[in-house]
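A single structure is presented below for examination.
Shown here: the complex without one of its protein chains, the others still in place.
All chains are identified by letter, namely A and B, in their written order; residue positions are counted from 1 within each chain.
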Amino acid sequence: MTTTDLSTTGRAQRQRRRLGDVLFAAGAQGSGILILAILAGVAAFLILQSFDSLAANQANFLTSSEWDANTREEPSFGVAALAFGTVLAAAIALVLATPVAIGIALFIVFYAPRRIAAILGYLVDLLAAIPSVVYGLWGIGWLVVQLAPFYAWLETYFGWIPLFAGPVSTTGRTMLSAGIVLAVMILPIITAMTRDVFLQVPQSHREAALALGATRWEMIRMAVLPFGRPGIIGGAMLGLGRALGETMAVAMILSPSLVISWFLLQSGNQTIAAHIALQYPEATGYGVSALIAAGLVLFAITLAVNMVARFVVSRRKEFA
Amino acid sequence: MSATKLSAPEKTVPPRPLAPSLGAKPLPALFPPTLLAGVALVAAGLLYALGWWNPAVWAIVTAVGYMVLITAASALIENRRKAKDRLVTAIVYTCFGIAMVPLVSLLWTVLSKGLVRLDGYFLTVSMNGVTPSMDAGGAYHAILGTLLMTLMAALISVPIGLMTAIYLVEYGQGRLKRAITFFVDVMTGIPSIVAGLFVVALWILLFGPGKTNGAAGAISLSVLMIPVVVRSCEEMLRLVPNELREASYALGVPKWLTVVKVVLPTAIAGLTTGVMLALARVIGETAPLILTAGSSAVAINANLFEGQMMSLPVFIYSQVRMGGVINYERAWAGALTLIIIVMLLFLAARLVSHFFAPKTR
């Protein structure tokens, strides 16, 4: 190659090469912008399509619990019971899953022999890979049968607590069952996040604690948990987001009714996502539009939870 | 930029008591397992004698009994701090045990109940002309639908996701990059049913109400798949050492060719693995498909753009909704098929990352 003049040979080739660079960069950037557009589109289309039914709605959408939308005239529907059920199911799942997830993460990072730890981590990931519909099938086909006698026992001895008041559902298809299955589903999410922050605890912090003569638990309490707290919170929030939006497990397990009920051992309550999945195939008239409006509420709730979660997690990154 | 990967931390060894003369004699190493076995045996005997035998109750009694006894023993023989440490250790092990219960029971029930009906016949016939309680029919149409819709979703998501990851790693800066990163994270959290509703709303706008087909299902799946692909591809591209990019630039290679011919081939194993895992995630999605591809198709339909299309997850769901004994058998067989497909994807991801990884010898 005997290029004596950079600019002249450069110019001819540059046109072609720059074109490649420009097109490629534009393609990459365009894809990124497309993602933003899709997200905006999700919000925009849902809002647009829900207008129709919301305008015709006779009831207050946010405070009413009835669902009489499959008509062309005077529909009346509201999401109050659905939103309550959604939050209740997710809360049960979160309360059950978070402590166990922290325990598992501690086990994998600090307790399990190192060789086994990798395999155990893999097993937890396996839990995450199982489709939600299979969880639903397992819940309805196996778990509720096992849980029904336990619920009877719970009612006998703890029925004085309002949450566990009877009459107990004999099928086991209750809010608590749905919550337990959701807990299993979000367990790997919270575990993965928590495990990651535990792994990031600086070796020096841990050694400093051990050098002071701390036991393993004292080391964890002194050095690991304070450092990992934002990660645990963030992980739990992500799990919450997933539990809020989970459809199938609830749709298959819960025997629903549109009431606001605190009785976890009785059948009743319903979540937004499950309601949409169950109602959609039969929706007529304003039905579809009303379901889209309900979906919009779900979207808003999960969006808020996820944004807070991401914020908590990213703040940790900045200060870590 | 160097690939900072955290290695698994050293297993922390509890500090040896500095002054054994102070009376803190540690429990022998064999004491905890022996105690556990003892408690388990006693609990089993007790429950049998009382006629309350039940594996779950037995496990709970054993765990609680062990926790109480080990704490007490440690508090008496060692000291209170040690006792607390031993209690927490027991709790942490129990947590792990708790997590294994659903995994093992789920895999076991799906396997034992699924094998009843999973055979060549089930995999090769559809539900066309089969009434719900008829001892016939299979999931061929659902498997076909699942594969077609997932494939189309992949064809949409992989280019968009990969290009976005390339933008974020190689080009992006400033506010647009931060916005995309943030909203990709947000998008990861979109409930799957909302992705379905989005396509429903879009389809109503484009084609009028009531149109369901495989393409709609595929698009709703790609809404869910794109952020997963972006995340994993981004992570993999960041692992490519900057030195290789510099080596390429120093040879007078333009940026885009550097990305295409150096960065992507170096990361190919990780990229493929990431895509496979994303596929494994969306292949089990049910809710959006009920809304977009329909839940009542019974016949084989290989046309993504016309008519309802069944998929394995929706097949399982609709069989459960019918509720009969044979329907449940079909659902279990479908679930087993689905899990096998997911596991195959996992396995393929493993193999790919093993065989595509840059060779050093």
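Odds and ends about this structure:
The definition used in the following text is that a residue touches a chain if its C-beta (ideal position, glycine included) is under 8 Å from a C-beta of that chain, and two chains touch if they have at least 3 such contacts.
In the analysis below, contacts and distances are computed from a predicted model.
Taking the options "Phosphate import ATP-binding protein PstB", "TIGR03943 family protein", "NADH-quinone oxidoreductase subunit A" or "Ferredoxin" in turn, only "Phosphate import ATP-binding protein PstB" matches the UniProt protein name of the chain that is not displayed. Across B:Lys82, B:His141, B:Arg231 or B:Arg245, the single residue that touches the chain missing here is B:Arg245.
Between the chain not shown and the residues B:Thr109, B:Thr258, B:Thr272 or B:Ser353, the one that touches is B:Thr258.
One chain of the complex is left out; on chain B, the residues touching it are 173, 241, 243-254, 257-258, 261-262, 265-266, 268, 358-361.
Here is the rule we go by: only the chains that are shown with their structure count from here on.
The distance from the centre of chain A to the centre of chain B, with each centre set as the mean of the Cα atoms, comes to 13 Å.
Residues of chain A touching chain B in their complex: 17-18, 20-21, 23-25, 27-36, 38-39, 41-42, 45-46, 48-49, 99-100, 102-104, 106-114, 117-118, 120, 123-124, 126-127, 129-138, 140-143, 146, 150, 184, 187, 191, 199-201, 203, 206, 210, 213-220, 238, 241-242, 244-248, 251-252, 273, 276-277, 280-281, 288, 291-292, 295, 298-299, 302-303, 305-307, 309-310.
Chain B contributes residues 6, 8-12, 14-15, 18, 56, 81-82, 84-85, 88-89, 91-96, 98-100, 102-103, 105-106, 109-110, 113, 159-161, 163-164, 166-168, 170-172, 176-177, 179-180, 182-195, 197-198, 200-202, 204-205, 209, 223, 226-227, 230, 254-257, 259-260, 277, 280-281, 283-287, 290-291, 295-296, 313-314, 316-317, 320, 328, 331-332, 335, 338-339, 342, 346 to its touches with chain A in the complex.
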